[in-house]
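Below you'll find the structure, written out as structure tokens, and then a few comments.
One protein chain is absent from this view; the other protein chains keep their places.
And now, chain A:
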């Protein structure tokens, strides 16, 4: 019995360079046809889709390709009576889309367009006694929701002044999800997963509580996500994926260990996952592209210093200039 490393190999016809223009056209035309099948089938996550597309275009210096007024009025139409945001009008609200709405409006510097206080009340109403957060009124608990809450409050400027949540308990809950490998899972007892690591490390960074993390141990687990192809997986013995590459890379950046992986080969993996015909980036070379992986591919390249891209903030996955404009200081470890 022997473990075979799960990985991908590149075919010969992979794209060579970063195809900036094709990505701009892929994202800016995505959703233009309201009868497109893919587009209609993803209505249940539309608001996050807008955040992915808008952030990608901003990083690519082409934010003006989108209809700002239309997007803002769509975001406004997603705020429900509870104060939270639904992915599309008529759907139920959740903390996931509440963060997406706030991210979009912060990038446009248009937070005033919505009832911010009502959104804040909604977020605060989802905190439990133990510090954890539910995703919505139905009670599912997950550290992803802790990140959504903390990031949203930081973006609307209510984390450090007049904070409506118990941050001490919030931190305690996140720390209770830490595992033997230094990583984090969905809930206490859950296995470490890179997406969850991103959320927990991000929340602790925003809260300036990174000292709870064993950076050497977690950094080791994270850098072991890199496979021979250069791509990173989300858990041991899994295939590489562009979105996991972002969760891992950004977590490494926050704990000051980005140099523990081979950045050149990760760049090659992302470049190889582009589709030169349609534009956009897929989860791995040869697969179908989508806006989600396109953002995380572009964000990864930005974090690794790709030229002609705006700088990304590793915690919020938003352009750094937006975070600077909001005067948010996240904690970043240096050794």
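One rule holds for everything that comes next: a contact is a pair of C-beta atoms (placed from the backbone, for glycine too) under 8 Å apart; a residue touches a chain by one contact, two chains touch by 3 or more; residues count from 1.
The definition used in the following text is that contacts and distances are computed from a predicted model.
*Asks:* Looking at UniProt, which of "ER membrane protein complex subunit 8", "MIP18 family-like domain-containing protein", "Cytidine/deoxycytidylate deaminase family protein" or "Geranylgeranyl transferase type-2 subunit alpha" names the chain that isn't shown?
*Replies:* The UniProt record for the chain left out of view names it "Geranylgeranyl transferase type-2 subunit alpha".
*Asks:* Specify the residue from the set A:21, A:64 or A:140 that touches the hidden chain.
*Replies:* Of the candidates A:21, A:64 or A:140, A:140 is in touch with the missing chain.
*Asks:* Hey, which of A:31, A:202, A:219 or A:279 is the one touching the hidden chain?
*Replies:* A:219
*Asks:* From the listed residues A:185, A:202, A:297 or A:314, report the one that touches the chain absent from this view.
*Replies:* Residue touching the absent chain, from the options given: A:185.
*Asks:* Looking at A:23, A:46 or A:293, which makes contact with the chain not pictured?
*Replies:* Of these options, the touching residue for the absent chain is A:293.
*Asks:* Using the document's contact rule, name the residues of chain A that touch the chain not shown here.
*Replies:* 1-3, 5, 35, 37, 40-41, 43-45, 86, 90-92, 94, 136, 138-140, 142, 179-182, 185-187, 189-193, 208-209, 211, 214, 216-217, 219-221, 223-224, 226, 235-239, 241, 257, 259-262, 265, 275, 282-284, 286-290, 292-293, 334-335
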